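Below: one structure in structure tokens.
One protein chain is absent from this view; the other protein chains keep their places.
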Amino acid sequence: MIRVQREDFDVGAEIARLSGSGKVGAVASFVGLVRDHAGDGETVRAMTLEHYPGMTERQLEAIEAEARQRWPLEDCLIIHRHGRLEPGERIVLVITASAHREAAFQSCQFLMDWLKTKAPFWKLEDTPEGGKWVDAKAEDDSLAERWQQRREDGCLPTDQ
Amino acid sequence: MIRVQREDFDVGAEIARLSGSGKVGAVASFVGLVRDHAGDGETVRAMTLEHYPGMTERQLEAIEAEARQRWPLEDCLIIHRHGRLEPGERIVLVITASAHREAAFQSCQFLMDWLKTKAPFWKLEDTPEGGKWVDAKAEDDSLAERWQQRREDGCLPTDQ
Amino acid sequence: MKVLYFAWLRAKTGIGEEEIDPPAEVADVAGLIEWLKARGPGHQEAFKDLGVVRCAINQDYVPLSHPVKRGDEVAFFPPVTGG
Partner (left out) sequence: MKVLYFAWLRAKTGIGEEEIDPPAEVADVAGLIEWLKARGPGHQEAFKDLGVVRCAINQDYVPLSHPVKRGDEVAFFPPVTGG
């Protein structure tokens, strides 16, 4: 399931919702938060997340479908917020539930890596020198590419 | 921080506690739960977790210290329950908080892999055929060993 | 044809969304960008470095060589930075 929303979300409740069935032995999750400093050390007073309504949902759904195809997931959730957020506020939540922990961990990491490079969101940082669009990081591209490679190599996780 | 306890824990509250500071950009977590079926397909009515009081805490503290040495963590929490647990109940919680997601993900996975092979807990499954001690899995050994190798190769995560 | 701009491409063009009717010679994304650049200095500035411009047609990523046609929703934006 995917959700794109302005409002905050309840991490504990969402994790509990995906843990219910007796089939789930492993729930991995990731929460991304607004930091008070940018990568270059500059103070961040707030951040505004812009996105492309319609394409965002489409891309997130495609990413979720890809994860479900690669790993045996019992359940999967992606929530991404948009709008103005202050330091300490939650931006994104990804949860994956599986019988086994390796599938849960890997799919959660995969979802974040792909979301980071494919979901049409852009961050505008509010700094003492004014608004600054965050640059994409080369590291994020390489983190996403490792999953591409793994697929081409036929080298999927050990418990597949 | 580590906690060994009989009682359940509040996943959302613990994740929120580790997310507070504006320095944390990434919180990875893992929840392990009791499944209603064993690896061999047998029904599991409940599970009793025995442990070695004293050594458990000692090992978990050592594992946490190792993770903090390998990755730049803002915070880290391991909670492991013991006693009788029914299907769907939470067994273990690991949370790691860092400025960056790769450090959070990797350290969380590392903590679970090492905990699985080093922390002195043993599971007794209550099945229709009686009590059955769970066998250690060879897969868990290899998942733990990959971190040993990585260290020897000097091949630590990209954002170190 | 509807064109959308996001993030600093929106800021530079000064436009979030525009309806355009390019001539028939504009056959692909690269051609469309050339045509859009002629619309003013803001557009020219936005498309100065195509290495940092991404394009989606009807909400799917496409390369610069991808054909464009009437009725398409074409979006231009920088590499994404969510998550």
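We just call them A, B and C in the order they show up, numbering each chain from 1.
Just so it is clear, a residue touches a chain if its C-beta (ideal position, glycine included) is under 8 Å from a C-beta of that chain, and two chains touch if they have at least 3 such contacts.
Remember, predicted model here, so these are calculated numbers, not experimental data.
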(message) Using the touch definition given at the top, which of the shown chains does the missing chain touch?
(response) B
(request) From the listed residues B:2, B:92 or B:108, report the one that touches the chain absent from this view. (result) B:92
(message) For the chain not shown, which residue from B:20, B:54 or B:83 touches it across the whole complex?
(response) B:54
(request) State which residues belonging to subunit B touch the missing partner chain. (result) 32, 49-52, 54-55, 58-59, 80, 91-92, 112, 115-124, 133-136
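In this section, only the chains that are shown with their structure count from here on.
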(message) So with touch defined the way it is at the top, what topology do the chains form here? Options are line, ring, star, complete, other.
(response) line
(request) Could you give the separation in Å between the centres of subunit A and subunit B, each centre being the mean of its C-alpha atoms? (result) 22
(request) Give the residues of subunit B that touch two or more other chains, as numbers and ranges in rising order. (result) 101
(request) Mark out which residues of subunit C touch at least two other chains, giving numbers and ranges. (result) 83
